[in-house]
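Yeah, one chain of the complex is gone here, protein chain that is, but the others are all in their spots.
Residue numbering begins at 1 within each chain, and the chains themselves are lettered A and B in the order written.
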Amino acid sequence: MEALILELKKEIIKVLNLEGVKPEDIDNDMPLFGEGLGLDSIDALELIVLLEKNYGIKLDDPGKGREIFGSINIFAKYISENQRK
Amino acid sequence: MAGQVLVTGLGIVSGIGISVQDTLASLLAGKSGVGIIKYLQTNHKDIPCSEIQLSDEQMCRMLSIPDSVPINRTSLMGILAAKNALADANITPNRALRIGFISSTTVGGMEKSEQFYKDFLENDTRNEYIKIHDCGACTEIIADYFGGFSFVSTISTACSSSANAIALGSNLIKQGILDCVVAGGTECLTKFHLNGFKTLMILDRAHCRPFDATRAGLNLGEGAAYLVLESDENVQARNAKALCKVAGYGNACDCYHQTASSPDGKGATLAMQYALDMSGLKPSDIDYINAHGTGTTNNDESEGVAIMNVFGNSIPPVSSTKAYTGHTTSAAGSVEAVISILAMQEGFLPANLNFKNQMAKLSFTPVRELRRNLKITHVLSNSFGFGGNNTAIIFSKIQ
Partner (left out) sequence: MELSIQKYCTLEPRKVSVNGHKLVEVDVQDSLEKSLVQTYRVLGLNYLKFFKMDNLSKLATLAAECILKDTWLYELTDKSNLAVVLANASSSLVTDANYQRTITDPGNYFPSPSLFVYTLPNITIGEICLKHKIYGENVFFISQKFDANILYFYVNELFENTNTQQCITGWVECNEKTYEAFLLLVDKGTSSNKFEINIIDKLYKTK
């Protein structure tokens, strides 16, 4: 799980162009949307693409994204339970 | 009557018809153009769209364009619609008449570029299509088909583009720079934007239902439409028949998000307010609003709130006609301007198709069924583009 969490943080930083943010800056329980990392609705869509591209998980309902991307821990748990790649 | 901008011709092609008469018939019959994709070569056959029921080859034959001439679907649709508008106005562009052409598009020749992308990279067999890819090139192809335009320009502001073209055309006439302007826009379907809207997750997999509480997104469409705008001096000088006038228009930035509209509908509110201010009309004078009404959860709520902001307790009948034509993106402003003017001339309110469930937040219900034999004097048409570019136009009968 540790390895997945680090990989996830690096991918999020890369894919969302989070200039200057390092993996150690992202707390595992920090909210990713609104306050915390301050991601927006387009970032959520890009994370849906990331889920499919890297982990083979297809999400058709953007509404579900908000729950799954609640924090790094929640996100990593969802991936480890549903990963297809 | 001095200083007015009059509309003397209409031309439109879309999934509900390739003429004004066909379009009117479809609106009166409640007939939608949304269905399974037939012409665009895509794997996404499960996404309902509205296409013009003509192939490129058929359009070339109708316009006597030889096979050897490289041309794209956006330009072909534009020529067809502009030709109809000019014929309706009984005008032939020529240099003696100070006539301009303002078109709009976002995709331009992209539908050919995505077909020939590999060829562009690997060989020289399709290079002539590179030159006609961009937005301005498509406008020039349409203008050159007719010749005689002394001013040609392209506006590209996403889904408010062709509404802005009508506003710019009106400004050019009011400033005395031109006597006549053919203004509008054209957009064909492409894989580029079909995939783009799909990745933004705002497409409905079923027939869209604007302003319905259970709405799930929009259906894309393709279309082209132009209005012939003229100064009243020009109309009088050539004894032409004016259909209506451009009474007012307004544009404002919503200033909220690249692709979503604000919850308080600020940009839309300002745009409608500016249009009313320019026209000198009160909100209670408006007899019908043709809404932008895409069917997305976001737009319909934002626009609904804006309509409530502006019209308060006297909200006129509102309907979205995007369930007929699909969302024709850059062409939506002019496509829906033509539909609004038809509604006014023929005295009917187009139904807001597929509406069943009231949105809790809105104090109004859209027009559920076609209503006829009405006196409609002033109509308002909304077009809101990505980037928060919001435009509203008011057309009025000439009294």
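Keep in mind that, in the parts below, a residue touches a chain if its C-beta (ideal position, glycine included) is under 8 Å from a C-beta of that chain, and two chains touch if they have at least 3 such contacts.
Remember, it's a predicted structure, so these values are computed and weren't measured experimentally.
Engineer: If I consider the whole complex, including the chain that's not displayed, which of A:19, A:61 or A:81 touches that chain?
Structural biologist: The missing chain is touched by A:19.
Engineer: Looking at the whole complex, which of B:50, B:75 or B:106 touches the chain that is not displayed?
Structural biologist: With B:50, B:75 or B:106 as choices, the missing chain is touched by B:106.
Engineer: Among B:181, B:278 or B:291, exactly one should touch the missing chain; which is it?
Structural biologist: B:278
Engineer: One chain is left out of this view; which of B:181, B:252, B:323 or B:342 touches it in the full complex?
Structural biologist: If we include the chain that is not displayed, B:252 is the one touching it.
Engineer: Considering the whole complex rather than only what is displayed, give the residues of chain A touching the chain that is not shown.
Structural biologist: 16-19, 38, 42-43, 45-46, 49, 52-53
Engineer: What chain B residues would touch the chain not displayed?
Structural biologist: Answer for chain B: residues 106, 110, 114, 117, 134-136, 153-158, 164, 168, 171-172, 174-175, 177, 191-193, 195-196, 198-200, 250-259, 266-267, 270, 274, 278, 385-389 touch the chain left out.
Criterion: only the chains that are shown with their structure count from here on.
Engineer: Round to the nearest whole Å and give the separation of the Cα centres of chain A and chain B.
Structural biologist: Each chain's C-alpha centroid was found; their separation is 39 Å.
Engineer: Along chain A, where are the residues that touch chain B in the complex?
Structural biologist: 40-42, 45, 48-49, 62
Engineer: Under the touch definition given earlier, write down the residues of chain B that touch chain A in their complex.
Structural biologist: 199-201, 257-260
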